[in-house]
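Following: one structure in structure tokens, then a few remarks.
Apart from one protein chain that is not included, each protein chain of the complex appears where it belongs.
Here the chain labels run A, B and C in written order, and each chain numbers its own residues starting at 1.
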Amino acid sequence: MVNIGIIGVGRMGKIHLENLSRKIDGVHLVAAVNTGKEGQKFAHDLGVPNVSDDIGIILNNPKIDAVLISSPSDTHSTYAVKAAEAGKAVFCEKPIDKSLDKAKETVAAISALNVPLMIGFNQRFDTNFAKVKENISKGTIGDLRNLHIVSRDPQPPPISYIKKSGGLFKDMTIHDFDMARFIMGCEVVEVYASGNCLVDPAIGEAGDIDSATVLLKFENGVMATIENSRETKYGYDQRLEVFGSKGVIKVDNPLKSNVSIATESGSTLDRQLNFFIDRYETSYLEEIRVFVDALINKRPMPVTGEDGLRAMTIAEAANQSLQENRPVRVGKV
Amino acid sequence: MVNIGIIGVGRMGKIHLENLSRKIDGVHLVAAVNTGKEGQKFAHDLGVPNVSDDIGIILNNPKIDAVLISSPSDTHSTYAVKAAEAGKAVFCEKPIDKSLDKAKETVAAISALNVPLMIGFNQRFDTNFAKVKENISKGTIGDLRNLHIVSRDPQPPPISYIKKSGGLFKDMTIHDFDMARFIMGCEVVEVYASGNCLVDPAIGEAGDIDSATVLLKFENGVMATIENSRETKYGYDQRLEVFGSKGVIKVDNPLKSNVSIATESGSTLDRQLNFFIDRYETSYLEEIRVFVDALINKRPMPVTGEDGLRAMTIAEAANQSLQENRPVRVGKV
Amino acid sequence: MVNIGIIGVGRMGKIHLENLSRKIDGVHLVAAVNTGKEGQKFAHDLGVPNVSDDIGIILNNPKIDAVLISSPSDTHSTYAVKAAEAGKAVFCEKPIDKSLDKAKETVAAISALNVPLMIGFNQRFDTNFAKVKENISKGTIGDLRNLHIVSRDPQPPPISYIKKSGGLFKDMTIHDFDMARFIMGCEVVEVYASGNCLVDPAIGEAGDIDSATVLLKFENGVMATIENSRETKYGYDQRLEVFGSKGVIKVDNPLKSNVSIATESGSTLDRQLNFFIDRYETSYLEEIRVFVDALINKRPMPVTGEDGLRAMTIAEAANQSLQENRPVRVGKV
Partner (left out) sequence: MVNIGIIGVGRMGKIHLENLSRKIDGVHLVAAVNTGKEGQKFAHDLGVPNVSDDIGIILNNPKIDAVLISSPSDTHSTYAVKAAEAGKAVFCEKPIDKSLDKAKETVAAISALNVPLMIGFNQRFDTNFAKVKENISKGTIGDLRNLHIVSRDPQPPPISYIKKSGGLFKDMTIHDFDMARFIMGCEVVEVYASGNCLVDPAIGEAGDIDSATVLLKFENGVMATIENSRETKYGYDQRLEVFGSKGVIKVDNPLKSNVSIATESGSTLDRQLNFFIDRYETSYLEEIRVFVDALINKRPMPVTGEDGLRAMTIAEAANQSLQENRPVRVGKV
């Protein structure tokens, strides 16, 4: 039985709380820390025995084995290091920190403390993407020759969010950078990024882009393209296609139902799911299951601090590429 | 807040218990009754306050508003009447009773006691089928002209189950009979049923069939066909197609993932879901939600005792048709 | 090189003329006979050397090896026998004759003359259905357990046509009867047919039905269902599904294009093809190719006079079943 404390009961924290308290075996949710009352009430209602705004109830509780950090992004690194210093295993939502340097320091510090660290790249645990990875590993499509990722949100976040987000590449594309590394099984060496404001000029005024096309070159010479947009009218769009010497694997979007209607104007399928909470629901459950399982069986973490840093360095290179309109080499980790 | 007691914590009962204890608002699961220890432990672990093998903890508890009956089929009618006599609303799994006469008596008795009664035809609450019904009601495909239902289980139940099941039509096709009535929105007047043993001769030796094709004639002259089999190699097969004057609506099977792989031999989609627990997971939740909602808002039950009896009379007519190889008129309810 | 004469240059005749004159190797179209000038001109324009309203140019030409009969239905049997008497191989459009007795006489007469006879059940030569047959023969889906055919025309023919058509079962369902025999590879022993007028009351006044559901029982105990309608709003609907012990094979409708458009209301595929001339275009070519090939290589005809008679006897049984509302045994051939 793994005893867990959670820091941060916001949108993501609530998902983890529900999963931990109801759906995962071998785990006991001992404590929840949140600064606001609403998140504390949520934890109470789910029966979490210790709830407070004081992180001490987690750090000072010797029974707690692991800490799940889903607080605001700018607190991740501080809490992660504190938890590690208290000897707890750490599950930390991405990003470790918006500053690559600070993220590197954080990972180094935790690594020096020799506690397990997992980064919350949940999409790796989505049934679809996991099945793609499994088939690639089995050699179903032979040697990989190309990867194409489409990742489009249904609508842009508020401008206030955009301003604090670190920019499209660190906020949104970062998932696709991790997915590209996960699928290809090797490292990105060069990035050419292109983007602009096609959705909302206010995003441009806030210093960000809302549409991007990114080309990644991997160390094995294979290329990947990523297409991002902050808006679609047809629902959340999360697809992927890997082309190999023996075939091609595609992940298409799940639909709201399996109903189709044919009339005079053609045959219509149902809409895609709305957003990531519907689309990746089970992946959030699965990532925690795998984290707990790795703790229990003392196995290496499936998504490491290095994975978090790698995606960050690609995002940094993408930002530089966008500014200088040239391919940029990806930095070391 | 509706206080509920549950009788029977077997396969179906556990699904209801999980849904009631974790996933439905406005409901309090007060008591669970089960003869075996294993079901009792299951209820305990979920935090049900009162657990016993004595139905008295439900019948004699004045705080309990409603009883959910998911005990073995041959106990349904007894418990349903007792619960009604105790003034509780009743949610009863199908069938009310394998004997049509006894089922009629039971419905009449509960009706005379003026308590709400809902029958557990969960498939009506499946997202797909509900969307079909909604579109038919909106007139999307105009006047209905034909209905085709495919309903095939992945593998036959044990022969011991077959022997007690009441036969294919009452055990399996009964869901399709209800679905046909639900979709068409009018009554079946005649049945022509055909069937035999193509899957396992042992099923024939047990006096049942494992494959059937049934033709239903509705009071508006429209026809429906139902195809049943106790076995497929490709997963649980639950499809439906309604043809109308303006178009056609189809429900296809959900798949295990949205991954497709194209190689030299063509493009392969993932398998269908395994069985009803995966396929109808959300419909079990939704039917209870609707039951609770109807209780709270004092609305009529969406699936009535009459609905339960109607499906039974069609099954009886199908049995007679199969024996006499002729179309048979459906009896009164 | 096979020398061919064609009798009847109407809608079907023109299709055969184009195919024979341009698209099939090893064949020489020597003569075309048609009573009207328009059909004669059509043949002239395609370069047919001998064109006339006199059937003598075919019957008396010793160089002609085979005669293709695509004249009006009520002349089929007369021309077929005359051609056979002149020692020519015969390709005859269905039906041989609307009267089963006369059709039997015709087949017997041609058989006694020992000339090859092929009936134009073109759908057997459709790429899709041929591929289904091929897979069944290879055992891909194991033992057959059920067959479902959907066959719906986009709009009803004129009432004048309906009156002379011999009724829905002999005019339209006859293709499905043949397809069912072709796919199952064994004979139908019993028919239960049900139908009515849902499309146009004028069809009922003309003594016919426009909608039908037919249940066929095969000698191996397997059942098939056929769904017919004289009208759809979404294009020509020709589908088939065979269920077997190892899997299921489906034929879906070809679409006008492979374009799909996703917007707020879902994802829309293009319309189905309009009607049989588009849908079965290549099957008309293929059936003649196979006919010519059988002549050249002295192989048995792939669709025989008996096949024509079998489909007719099923249609007769269906008519009787519809009138008497009971399953009817299929007569001998």
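The rule is simple: contacts are C-beta pairs under 8 Å (C-beta built on N, C-alpha and C of every residue); 3 or more make two chains touch, one makes a residue touch a chain.
Predicted model, so just to flag it, every value in this text is computed and none were measured.
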item: Among C:Leu100, C:Ile162 or C:Val248, residue touching the chain not depicted; value: C:Val248
item: Residue of B:Asn34, B:Gln272 or B:Asn319 in touch with the missing chain, whole complex considered; value: B:Gln272
item: Given A:Lys41, A:Arg299 or A:Arg326, the one touching the chain that is not displayed; value: A:Arg326
item: Residue among C:Thr35, C:Asn50 or C:Asn135 touching the omitted chain; value: C:Asn135
item: Hidden partner chain, touching residue among A:Val248, A:Val290 or A:Val333; value: A:Val248
item: Sites on chain C contacted by the missing partner chain, in the whole complex; value: 22, 127-128, 131-132, 135, 140-141, 246-254, 256-264, 270
item: Contact footprint on chain B, counting only the chain that is left out; value: 233-234, 255, 262-272
item: Residues belonging to chain A that touch the chain removed from view; value: 142-143, 145-146, 148, 150, 152, 192, 194, 196, 198-199, 211, 213, 215, 217, 221-223, 225, 227, 229, 231-234, 237, 243, 245-248, 325-327
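As a convention for this text, only the chains that are shown with their structure count from here on.
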item: Distance between chain centroids, defined by C-alpha means - chain A, chain B (Å); value: 40
item: Contacts with 2+ other chains: residues of chain B; value: 246-248
